[in-house]
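Partial complex: the chains shown occupy the same locations as in the complete assembly.
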Amino acid sequence: MTAAEGRTALSIRGLYKVFGDSDLEGLELSRSGQSKDEVQEATGAVVGLRDITIDIAQGELFVVMGLSGCGKSTLVRCINRLIEPSAGEVWIDDRAITGMADDELRETRRKDLAMVFQHFGLMPHRTVLENVALPLEIGGVARRERRERAVNALELVGLADWIASMPNQLSGGMKQRVGLARGLAMETPILLMDEPFSALDPVIRRDLQDELLALQSSVQKTIVFITHDLNEAVRVGDRIAIMRDGEIVQLGAPNDVVLNPVDAFVREFTQDVRLHGMVTAASIMDSSAEALAGPTEDRYVVREDAVLDELVPAGLSATQPLQVVDDSGNLVGVIPLQRLARAMVSDEAAAAIAAE
Amino acid sequence: MDQQSGRRLLLPLAWLWRLIASPKAGQPLPEHWYVRPLAVLGIMLSFLIAYAVGSDEVPIDVGRDVGNALDDAVDWLTSNVSWFFQSIKDVMTWFLVSLEDMLLWFPWPAFIAMTGLICLLMVSWRMAFGSVAALLVLAVFGLWPATMETVALIIVTVTLSIAIAVPMGIWSSQSDRLDVFLRPILDAMQTMPSFVYLVPVVAFLGLGNVSGVLASLIFAVPPAVRLTNLGIRQLPAETLEAAESFGATQRQMLLKVKIPLAIPTIMAGVNQTTLMALSMVAIASLIGAGGLGLKVYQGLGRIEPGNAFIAGLGIVFLAIIMDRVTQALTRRQQEAVSGD
Amino acid sequence: SSDDEQQQAVAEQPQQEQQQAAEAAQPEQQQQQAMQAEQPQQEQQTVAAAQQQAEQQEQAAAQQSQQPQQQQQAMQAEPKDPIVFSDLNWLSAEVQTRVVSYIVEHGYGYPTELVAGDTVSLWAGLTNNDTHVTLEIWPAQQPWIDELDEGVIELLGDSLDENWEGWVIPQYVKDANPDLVSVFDLPDYQELFVTADSRGKARFVGCIAGWACELVNLNKVAAYGLEDVVDVVDPGSGAALFADLEGAYARGDNWLGYIWGPTKPTATLDLYRLEEPEWTEECWNGDQGCAYPSSEVRIAVNTSLLDRAPEVIEFLRAWDYSAAEQIDTEIWMGDNDETPDAGAIWYLQNHQDAWMSRVPADVAERVLAALAEES
């Protein structure tokens, strides 16, 4: 996980988006702290985004999730200004895209921002190759080079044999691969993905997630990835932002979000995720001085990032609390077997212990 | 008139204009509880006024004056702009005559075989049989030359319609202002009875097939403009959004994405245009156009409904064949573009 | 094939020349076609050929390209521009137009063309010099003939003598009501002609929209004091007027209305013309409460023709087609279900005295020669 340590590649500051005729009034009200519903009641304007501030690091895979209508698509479209933000700024490296003139914006879209769509957005009248080459054609890349880059990208997603096919000859998963190849062929540092896998069958979906992760480990792009599926978010994300009604209600690493939901909404949202792969030794260990000073003989040693599924076998063969060590082998806490057993009983208990 | 009173006169006009031009003017009256009673009241009031004024007759009648003024305008145009129409006429006449000669040079069995083959490849076996049978009927009914003349007329009309309508449709798809401006004009072109413009057309272009083409154009152009416009405006937002996200310019959007995707709808417009042109064939014979339409018109004049019917059947056959072929074309384009 | 070669050969000639050659050779071509037609269905074939010719004059050049080359050159000696006739769409005009164009073409050696259209379009065409001759102009009916003032159009001889206009009822109605003799008897027989949409009055079918008789009829109704007796129905077009009369006649309905002759219904149906007061100049300039005068029907030509074809103008001035001739032809056409094209040929063959008296002998000679080839 490459988390938020690197250089900031994409920075969103105080972003607002209000839809409708009376968007300015709506923006005013929203700024003064009124909720989406209140604003809609008062002015008829729909608040799409409300005071969003995020910094995304170079090479990070940043996931935005939330229920339908929470503003995910609006957010990602404000980044490349397919939707014009009502207020706030979006910075790419050291350039504010929000202030750009039309041709500068077009140039930025061509050079810096690629996008992959839920509905693929393929051009039905063009072959797969021509589809992948389209953004390059638009960007004025020479014919030979764009063919080369398009073929490379299609090879990367495993569609080298299909370059002459028409989109309607492809299955959904293949179409999305084309969409992905098109985004990759643009060779932009930033890739925006709006629910790229939501329209796909679960099996194909997992394949594509794997492929994305593999690709990401080699190309190391900055990716903003939208999904409404927490399993997917947890699987692919370096960090996750959970949105509701146009606001970010929680932002953090996947296990952080799952184990420490800030409120009932996020908890309900995260209920279906398989916790056992998520609860780590560190999250349930007892690191009080008192515990560390307990009986030390015959202890089983586990690493602090070992997950529940690994802890239990260790616990089953142990008779004393498990001993948790960090990367350098220092003792950082202990897990009494009783506590481990309680963590097993149910997801909620595990989360509760983690939250203790 | 001094400035003061001029302004006083303009003010209510400006207000009216604001009212009509405002975006709210495009919506129906909201359904408040008082709307219906007020409506009834309004109507009753106008009844009362009508009876109070005591007359059912409209008090003013300026129709004749305006009509005569328009007549004069047409006369003036005829005398002064005819050189312009004349040059149009010469080009179109050449085009029409060559096309008709070519069609007539074509041996009729070859033409029938070709039509059958086109139907076979594009539409269906059934249509191929039908079209061959229909054309054979026309041939043995002695309508072959007339049929070819009509085909030439239609081809020229449709070609010109497309040449005019498609660019206009594309342009109006890019400009809401133009669209709003064109819409009533297109409505008028389609609903204005052709009798109205027959005489001016003859005055400008003289008798003959060229005038027939022009009169047909007035009727045939609107659907192609509308459908081109619609085809481009109705494109799925997702596809356009994708192209936009690559940083496409307006021009690139239009040429690389919008127009190619709108082709099926544009083809549907061509289909409509063809049928409209055919429906004008008989009327065009009022101003000297020949072909099947003339046969129909002669049948009318001679009170020979049977002969008029046979020639009319020829028009129906041509219409069905052209309709099915252009529809098949549209469907092919549709298939090529559908199911993103 | 040889046709192709000719096509190319012709194509090498200057455009203008080719056109003229084509037009000049026209009679020759017709002869050829006529000669080939020695087959059982002779008449029909000829008719078909003539019909085709009449309608395809515009393509003369194209047809011509299939003629042997020598002939073209031979005929190039006296090239003449075609004379275009307005092909009005009622029967008398159609027959007359074909007769006259046949004589002009074969007798005077001018290529001829016919352009069809409705009356006003053809009028506009004549003033435009799109057509050169219109054979039936009813100046009394067509109030827009003020174009004459501009010297664009000249009215020549009479064209349809002995024509008449009037108010008629079918003869069987007259037979059933022997006392219905004049327009002044109408109030007594009002009930006969009442229909659902005539609001209790007698339905009276008037004259075609836009013609002068439309107003004359209204004036007469007023003058005869029939305003509360008849409901004047506008028939729209001539075809509709005739169809209405023929339909009523076929059903044996009571029918009252205006019509003029010679026309197809007046030739084929037995009609009774209601009596009206004698026509006088005085009454006609007054309330018009009297019979129609026999209208003059004139031939109109575009003035451009005056200098170009003086011999044709001479012929047209002498032309004096009578209603009787037309009626005779119409009856033959009706009996044989024939077209005006065939009717014109029939007329030329069977009314030789009539038309030959209107042309010089040499012209008649040539026309007769051409006619001899027709059958």
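As written, the chains take the letters A, B and C, and residue 1 is the first residue of each chain.
Here, a residue touches a chain if its C-beta (ideal position, glycine included) is under 8 Å from a C-beta of that chain, and two chains touch if they have at least 3 such contacts.
Please read these numbers as outputs of a predicted model, since none were measured by experiment.
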* Structure fact -> So the whole complex, written with the displayed labels, is A x2, B x2, C x1
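Note that only the chains that are shown with their structure count from here on.
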* **Distance from the mean Cα position of chain C to that of chain A, given in whole angstrom** => 87
* Structure fact -> The distance between the C-alpha centres of chain A and chain B, rounded to whole Å, is 53
* **Separation of mean Cα positions, chain C and chain B [Å, integer]** => 34
* Could you tell me which residues belong to chain A and also touch two or more other chains? => none
* Could you tell me which residues belong to chain C and also touch two or more other chains? => none
* Structure fact -> chain B contacts chain A in the complex at 238-239, 241-249, 252, 256-257, 260-261, 263, 336-340
* Structure fact -> chain C residues touching chain B in their complex are 48, 52, 55-56, 58-59, 62, 89-91, 94, 115-118, 120-122, 124-125, 128, 130-131, 238-239, 242-243, 246, 264, 339-340
* To do: Could you please specify the touching residues of chain A with respect to chain B in the complex?
  => 80, 82, 105-110, 113-115, 117, 119-125, 134-135, 137-139, 166-168, 175, 186
